[in-house]
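One structure, as structure tokens, below. Some questions next.
In this view, the complex is presented without one of its protein chains, the others remaining in place.
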Amino acid sequence: MYQYDQLDQSIVEQRSAEFRAQVERRLAGSISEAEFKPLRLMNGLYLQLHAYMLRVAIPYGVLSSKQMAKLADIADKYDRGYGHFTTRQNIQFNWPKLIETPDILDDLAGVQMHAIQTSGNCIRNITTDPFAGAAADEEVDPRPLCELLRQWSTLHPEFAYLPRKFKFAITGSAIDRAAIKVHDIGLRLRKGSDNRPLTDIWVGGGQGRTPKVAQLFKQGVALEDLLPYLEAIMRVYNRYGRRDNKYKARIKILLAETGLEKLQEQVEAEFQSLDRTPFVNVAAELQRITENSLTPDYASHNESGELTNNGSVPHPEFDAWKQQNVKPHKVRGYVIAMVSLKPAGGIPGDATSRQMRELAELAVRYSHDELRVTHRQNLVLPHVLERDLFALWQALVEIELAEDNIDLPSDIIACPGLDYCALATARSIPIAQAVSAKIRATEKKTDLGGISVNISGCINACAHHHVANIGVLGLNKGGVENYQLTLGGRNDQNASIGERLGPGVSGDEVPHVIERIIDFYVDVRDAGESLSDTYDRVGKEPFKEAAYV
Amino acid sequence: MPLKHSQSIIIANDLRTGRTVYLTEDSRWSDSVVDAELLDQQDYAESRLVTALSGEGANLVIDPYLVGIEPDLCASNIRERIRLSGPTIINNARVGIDQAA
Partner (left out) sequence: MSDVVRLLKADGTVGEIDAKAVAMFASLEGETDPATLSVSDIDADILLIEFTGAADGRGFSLAKAVLGKMAYQGKLYAVGCINPDQLSMALQTGFDGVLVPAERWADYGAEVWKAALSPIVKLSYASTRSQGLQSIWQLRHGTQS
């Protein structure tokens, strides 16, 4: 993974010092809340229902053991002993104090972390495949490009005040684990004919009030042209994107209103006339980033004498976990181990400080010091020797993180909802808890792979409910929480937006409705069909009949 | 804002900590709802809101407003109810998570 040099280090330290000065001005009353709010938001500090909330960037979801341990320390020292991992591969702390936030930022800077641009109308933290650099099916490792884009977008003066927030996602595999088609810009890295990486640029995906699947905007952009081309897109968006209505301000609306061809022309014109001198160092920088990144020394772990389950003792629980949570690695003898943060009845994405600290330890021992955060709010140990798996699993059981439900329906994405979020219209966490508690038992008996359940607490769709096989959206109907269901969404390379099933139901009914939908799917599915495949084949009506009794 | 309920209280966030606070009879901000001053006259409630807004001016609190409550000190609106009582989450899968007080 990428290692800061002194300059990267200075910029996060300076930024933290700058925020400390801004907080002092606010406390002294020399700036009002109206003036201070955009400044704190640019540093990831929101004001929620009960307290401030600090969103810490985990650039492209990659964490070292040391960073994970520091997050645990922050949770204990300044918060309430836990953190919430988000769909943007970030972590949120729910109870920080304003007066302590500069100290938190200093602590983060100490481990090469920050909260820059985790909020506000700017380019947000860039997300990628949580298996980047490890996946067996990867064509191009997206991490150096992610880091280059992180640097380019950090404090970019032209893009600090966009019409609206702006999200990038990047993948380097044909199987899209980064949901690039529901981002403002999605980048698909692939190998060109001469083995040099090329990028396909997808534009205008997004969720929220008007969900859209991105359109293929430009194919086969060479790396040396990529940053200028992205800068051209950002300029055109900044120039023409709507500022009169925040619900129409995303680039997806500009694309819909301008039309693909016209927008491509505008971007092309900007790209052709753009001053390329700011980018003369890009190739050298990309090279430097690659050289400044630690690559695991895969051979070094080969001799480790860890406890292994050599199969002589049958262990069905371990086997089930391995079957569900372990994915192929590009290096022989290695695997990718996924850590579910979705215990039945638990809070999706939450981890206690103890769990974070133990995971940091396990990463030292078993995963070349590295961890990842997934956009499904789980964690990953990306480089584990297959022979260490049993020992790893045993250690995970100890800290209650061995739930074997990755990509099963109880692996629910849920946003904080009305329990924390000031924008929420309904709760989402308690619904997720009830649903997972209910379906976990069925899951253990029947194969329910290929069903995703995502629950958002308002139309902002932070939990990506539109692109779930089963999406749940919490609304407020006359002061009462009401939940709308959508079916048939997908967030992979075949991204699609789910369809609204019918009238909303109460929170208590949600688990039952979902269970009936799943039962119906199990009854009628063809071999290998996901719930969305079945939905596409049989249509809405039969699902609707099954769901509402 | 006319009072929709017979009684209300004034709620805000403490600037320094962000925590929910309540305006008390002696014009302090308390982090306990039982200290909140119960306002049952609309005119008086509005004059108290002026006091509360001066707390915002003095950089003590953010965004004070009136919340209508029921006789059992429960807000009638779900959002305000959760603001008053903290997250409703019961964590039955993990230990060690401090429930909001």
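So that you can tell them apart, the chains are marked A and B in the order they are listed, and the count of residues begins at 1 in each.
One rule holds in what follows: a residue touches a chain if its C-beta (ideal position, glycine included) is under 8 Å from a C-beta of that chain, and two chains touch if they have at least 3 such contacts.
Everything numeric in this text was worked out from a predicted model, so none of it was measured.
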| item | value |
| --- | --- |
| Neighbouring shown chains of the undisplayed chain, as defined at the top | A |
| Identified contact with the non-displayed chain, of A:235, A:315, A:444 or A:544 | A:235 |
| Residue touching the undisplayed chain, where the options are A:155, A:174, A:441 or A:480 | A:155 |
| Residue among A:66, A:190 or A:243 touching the omitted chain | A:243 |
| Touch list for chain A against the chain that is not drawn | 5, 7-8, 10-11, 14-15, 17-18, 21-22, 25, 30, 35, 38-39, 121, 151-152, 154-162, 235, 238-239, 243, 269, 273, 275, 277-282, 284-285, 288 |
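Here is the rule we use: only the chains that are shown with their structure count from here on.
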| item | value |
| --- | --- |
| In the complex, chain B residues that touch chain A | 13, 15-20, 56, 58-59, 62-63, 76-79, 82-83, 86-98, 100 |
| Residues of chain A that touch chain B when the two form their complex | 26-29, 33, 47-52, 80-82, 95-99, 343-347, 350, 352-354, 400, 418-420, 424, 426-427, 429-430, 433, 437, 476, 479-481 |
